[in-house]
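Report on the following structure.
For this depiction, one protein chain was excluded, whereas all remaining protein chains were kept in their positions.
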Amino acid sequence: MKAITVKPGKVGVEIKDIELKQIKNKIKVRTISTGICGTDREIVYNELNFVKPEEGDYLILGHEALGIIEESIENSIFKEGDLVVPMVRRPGNCKLCKIGRQDYCLDGNFIEAGIRGKNGFMCEYFYEDEKYLVKINKSIQEYAVLVEPLKNVMKIVEVFNFLKNRVSWECDDSTYSCKGAWIFGTGPEGILISLVFKSLGLITTIVNRHPLPTNILDFLDINGIEFFNSSSDDWSKKLKDYPMDVAIDAAGTTEIFNQIIEHINNNGIIILFGTKGSGSIEKGEFITKIVDKNLSIAGSEDGSKLHYIQASNYLENYAPKQNIKNLITGIYKPEDIWILKEKPKDEIKSIIKWS
Amino acid sequence: MKAITVKPGKVGVEIKDIELKQIKNKIKVRTISTGICGTDREIVYNELNFVKPEEGDYLILGHEALGIIEESIENSIFKEGDLVVPMVRRPGNCKLCKIGRQDYCLDGNFIEAGIRGKNGFMCEYFYEDEKYLVKINKSIQEYAVLVEPLKNVMKIVEVFNFLKNRVSWECDDSTYSCKGAWIFGTGPEGILISLVFKSLGLITTIVNRHPLPTNILDFLDINGIEFFNSSSDDWSKKLKDYPMDVAIDAAGTTEIFNQIIEHINNNGIIILFGTKGSGSIEKGEFITKIVDKNLSIAGSEDGSKLHYIQASNYLENYAPKQNIKNLITGIYKPEDIWILKEKPKDEIKSIIKWS
Amino acid sequence: MKAITVKPGKVGVEIKDIELKQIKNKIKVRTISTGICGTDREIVYNELNFVKPEEGDYLILGHEALGIIEESIENSIFKEGDLVVPMVRRPGNCKLCKIGRQDYCLDGNFIEAGIRGKNGFMCEYFYEDEKYLVKINKSIQEYAVLVEPLKNVMKIVEVFNFLKNRVSWECDDSTYSCKGAWIFGTGPEGILISLVFKSLGLITTIVNRHPLPTNILDFLDINGIEFFNSSSDDWSKKLKDYPMDVAIDAAGTTEIFNQIIEHINNNGIIILFGTKGSGSIEKGEFITKIVDKNLSIAGSEDGSKLHYIQASNYLENYAPKQNIKNLITGIYKPEDIWILKEKPKDEIKSIIKWS
Partner (left out) sequence: MKAITVKPGKVGVEIKDIELKQIKNKIKVRTISTGICGTDREIVYNELNFVKPEEGDYLILGHEALGIIEESIENSIFKEGDLVVPMVRRPGNCKLCKIGRQDYCLDGNFIEAGIRGKNGFMCEYFYEDEKYLVKINKSIQEYAVLVEPLKNVMKIVEVFNFLKNRVSWECDDSTYSCKGAWIFGTGPEGILISLVFKSLGLITTIVNRHPLPTNILDFLDINGIEFFNSSSDDWSKKLKDYPMDVAIDAAGTTEIFNQIIEHINNNGIIILFGTKGSGSIEKGEFITKIVDKNLSIAGSEDGSKLHYIQASNYLENYAPKQNIKNLITGIYKPEDIWILKEKPKDEIKSIIKWS
């Protein structure tokens, strides 16, 4: 079969022919589509130091996938023809891994498909343990490849729901209608976070330091999400009608961290998800502000199986009204491996169609 | 009466003679002792931009106090001779202030005795609304002036108890015995935080970048608290036996923030209380680490009336075994106003005796 | 205008002609439809001892309503033509009422439209304070009258989400897929609770001691909800595939309480919402079982404005797939006041159309 592979430790990506051995008690899944994310391109450019092959010297790329059961096993809850999304991270042996929360792994001894120690899904078929497959309703086949990136958002919501109980956080009338969420970063994760916080009932603003292309602006507009250009727009003017009570960062720069600490309201909640950047914090008063504003800040990585299910459930019910299929801005063939090296203009999410 | 006063906006401190008018429905309290903290000295040196007089151009200094009821009012729960600690912060009109949580004030419209908009307690007597007085058991008279700084620690414990429920945080046997707390800063707040976390059952380490004087080392030793000199000791060696799962900063420098983010374990809890510093974070990877380690970080300021009561309760029950009176390293007269300008060597807590 | 009224303290219901005075700073709402619930019929039969008129000796009935803004006020967020659902309970002066949680009122000093101390919505128009109106999307006009009963379910979900954190409650893989919810009572509240818990991902079973009519069975079937007839079906057989980890009672009899305590799993969560019944608990072992199973039990009454918004949001997104309009089994004219005295066979929700 065709598979898109990298050599950990080296720059580059290739498409090659590989056969996988049938594995006992594992389900054979035929890949329908795989999504491309920033991590994939960072792997191709050898920018991540934790990438590892499953065996040999190559790794099949790809952790965002939708597949269809081709051969199931005895007594499985899955049958041929079922749609499934495979999970990325597989548990180790720590206390949290044992209770299904490898997203909170204590010791780092987990593996991740397409990233560290396990082949990914950019190939025509794969064998999978049934406990790492999440069943998908056929009604969302067109965009179910978004379940994997959306599961990160569902964990962010879990963290938000937790942190807001630190102190009586709601408006005087018990609602969130006076409360605003600001999301930093307009990639697929930033947009999905905005969508979900908007549907929770918060005044929702998304931020980039560059203007956005029309297709993204239109998508935001349909969904009632405000855009703020942090290079050219006026912070204090915008904050009057779009308060910052929650800030979620999907970009990862310290410049944004500084902006958040500066502008967020007292008792504010900050959730950090993006990890791209390095940089320096110029003025050190951010600690005083974290204290004086009683801020709550949480890093949030990955998500658990519960969050995959919640993501799938969200797409089933919310996607029809939200034009979510417009988030998929390009559909490619496995042979188009250049797409793993180069981000198309106006890309939100590019996917590869396998069958 | 004698009162120690400052002129907000100007450097300096003086002792002067002031008479207070009797105020209807307020209780007359005679001051027994007042504690001196870093904030007092920062006010004297005009380093804080939010200091404001109650009326006129001067402010009576002092927010850590113990007093005795001299004249009560009708139907009060207080009677002559009762010991009391007055609260520092008084509520404004926001939702949190209305429910007694002015320590989480949303809009900043509160006043603070001895700091902003209200005279403090470095004077021979004062008039006080009974709802801002906390009754104190006579058994702790000797060190009840510590109730005010200790109430901050009780709020930190509230925040810790909240954050640890983000994820199943305890050791495999349900206890905290494998979990370590690191406290940064060896002033009175840092020492009190260490004491309280030690009594919660965590392996407790306190950190300074300088060696400590013998009196502090002895106090820590008696109470089973480990000392770590961050300039000379070996981090990785120490962390093996003294893990960092909770880190509480009472110093306020970004250098410490960097050290915490670097060394804390996955799912770690960081509580920031110190606000002194300014500085710069050199390497921007701290955001990636906050995300990858799923850290929870909270600023924690002040405390509520509940925390004053808990502080008093803690002193009643824990102080006898902990040699807490040794934290008071100097007892001064009101006339010794130099003590407000200069920190004695080996000071932990200096107090002024009024009656 | 036409209004359906009762005389508190007397059996009976009538339709009469009433004019309401315009009230300054209140919004005029024209009623579109009102739902009929068990409470309305209990009021008509004078079975509730807390019913009180707003003024005079009569009370306009009706607390489940959908209306349209006919005349707004200056600077309102509402404009003519907006759809709205009015809230039932209005706050008193206790701490919880002050923070928008009159559903948790401490002292009972609240009023409720159509029930105690305030006219309801079974009339052609009414005047309302804008803060008690909830904006409704036109896409759900057909069944938005269900927002009021559904808001009770949203509070139940809030209580469930709270109680499940008492102990690590999820399945070993972090999901709810091994966990079952049993809902007792097949009236509109019972059915709505079942729908919502099904969409949370629990194995969901609804219980009655009588067989159900075909229309309800069909509705449950479409939505994947299992039916259990507690008079004729075999408990232990059913419990093998449909475990009871959460039980929600919408019926209010002690017989059901006994059945729940008997059959629910360890660490089970019980939420009581129904209040109809009186009865006796024959065997007193229910206390031992509550203790030995570490059960958590909560009464849950009413809901806050947040829950009205969540209910409206739920209908917008989930109703299209769930055939929710089939819950409305009868549409009547204001003149059909017999419907307030008599429950039609196969009724799920009867509504009165006003305009």
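The first chain written gets the first letter, and so on, giving A, B and C; residue counts start at 1 in each chain.
By our rule, contacts are C-beta pairs under 8 Å (C-beta built on N, C-alpha and C of every residue); 3 or more make two chains touch, one makes a residue touch a chain.
Just so we're clear, the structure is a prediction, and the values are computed from it rather than from any experiment.
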Give the residue, chosen from C:Pro8, C:Pro53, C:Gly67 or C:Gly252, that touches the chain omitted from the document.
C:Gly252
Among A:Leu61, A:Ile99 or A:Ala251, residue touching the chain not depicted
A:Ile99
Which listed residue (B:Asn49, B:Ser174, B:Thr214 or B:Ser232) would be found touching the missing chain in the intact complex?
B:Ser174
Against the hidden chain, chain A presents residues 95, 98-99, 165, 168
Hey, which chain C residues sit against the chain that's not shown?
95-96, 99, 101, 103-108, 159, 162, 165-168, 172, 249, 252-254, 257, 265-267, 272-275, 277-301
Since one chain has been left out of the picture, which residues of chain B touch it in the full complex?
98-101, 131, 139, 161, 168, 170-177, 199, 201, 304-306, 309-310, 313, 316-318, 320-321
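What we mean here is this: only the chains that are shown with their structure count from here on.
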Sort the other chains by how far their Cα centres are from that of chain A and give me the top one.
B
Do chain A and chain C face each other with the same patch, meaning over half of the contact numbers show up on both, or with different patches?
same
Fitting chain B to chain C on CA atoms, where both chains share a sequence, rotation angle to nearest 5 degrees:
180
For the chain pair with the highest number of C-beta contact pairs, give its two chain identifiers.
A-B
Approximately how many whole Å separate the CA-defined centres of chain B and chain C?
48
Touching two or more other chains, which residues of chain C qualify?
98-99, 168
